[in-house]
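Here the complex is missing a single protein chain, while all its other protein chains stay put.
Coming up: chain A.
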Amino acid sequence: MQSAEVIIVGAGMVGSAVAYGLARAGRRVLVLDGGDGDFRAARANFGLVWVQGKGADMPAYQVLTRDSSDLWPQFAGELAEVAGVPVDYERKGGLAFCLGDRDFEARGLALHRLHNQLSAAEQDCEMLDRVALEKRLPRVEFGNNVSGASYCWRDGQVNPLRLLQAMHAGIERLGGRVLAACEVSQIERGEQGFRVATANQVFGADKVVIAAGVATKGLALQVGLDVPLRPQRGQVLVTERMAPFLPLPASGLRQTAEGTVMIGATKEEVGLDAGTTMSSAAYLADKALQVVPRLAGARLVRQWSGLRVMTPDSFPVYAQSQSHPGAFALLCHSGVTLAACHAERLAEAIDRGVLPANLEPFHHQRFSRDVRQAI
């Protein structure tokens, strides 16, 4: 039986980041990943490392997101060095465009309210009116209805496929292993901690971390963790490569280092269906054209969708099992943004075997507490 100190189930955004962090801390890690037919948000996402607008009514999530944003520059640099894969990470700030005056006002108020919920922090967002926006992006001709944008200096972008590749390479360079086509079907207590089985192999480990994206629920139940989660579909469009004109990423619109423009993403409650639809393509294209009308002349080269890993309040779930200590389940819908924090803080907590106070609010107990309070 092959064994490791920690087995990570799922080599997506979350599992890879945690495995990388643990490998860097000197643990012997084994990452078991499923098959190419799995739902894999890690290969479908938008690549934003995003802070602005996140964490309403959950200050701990605002703190976590900012923390990850602040850890990202060092994380990206280190990955490039360890794995030899540059990830096209940039942190020049990011925008959320506003259409019409009411939208502009509402955005300003929402960000202000968010800031008030976290009194100790400095404000990292500002509102740019149309004139200020045009000054900041002189190469963009904006649509008539664009009233301005919110700007947050902590926002950034990364090539998410390179990020995934770099984390996998990094894990292996640090002595860990990533096995593809190893769909885990069973997790139970063994002589040495846990026994983790696929259809034709059994592995052993002291600890097991379940980070299988939308497939996490059934596996987590096997170790006594009943985590609430649902898939939420996001469709994305991408254009041909063009000369650089959009120097800052925006929520829903960014130009990649290669020159393509990504337009996204829808939020659809359609269950386990990663299909694409013409109506969503039209909706996304229309949204982008309202911001940058000249994109009408650009060619779309692909449309795809992925499933977000959503919890009832949309915030992450980080939990250790009480019945099976040493088993953890991890869920989140912003695994790119949080990758630096997962590699650093979350991996360290799992290594120590205790989730610290700042991660405590993310236990899924919060959902049963809410129910009790409501009664």
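Here is the rule we go by: contacts are C-beta pairs under 8 Å (C-beta built on N, C-alpha and C of every residue); 3 or more make two chains touch, one makes a residue touch a chain; residues count from 1.
Assume contacts and distances are computed from a predicted model.
Select, from "(2Fe-2S)-binding protein", "Nitrite reductase (NADH) small subunit", "cytochrome-c oxidase" or "Succinate dehydrogenase", the UniProt-recorded name of the complex's unshown chain.
"(2Fe-2S)-binding protein"
Please pick, from A:A120, A:A199 or A:A243, the residue that touches the omitted chain in the full complex.
The single option touching the absent chain is A:A243.
Thinking of the whole complex, not just what is shown, which of A:G77, A:G100 or A:G259 touches the missing chain?
A:G259
In the full complex, which bits of chain A touch the chain not displayed? Write them out.
240-243, 245, 258-259, 292, 294-299, 301
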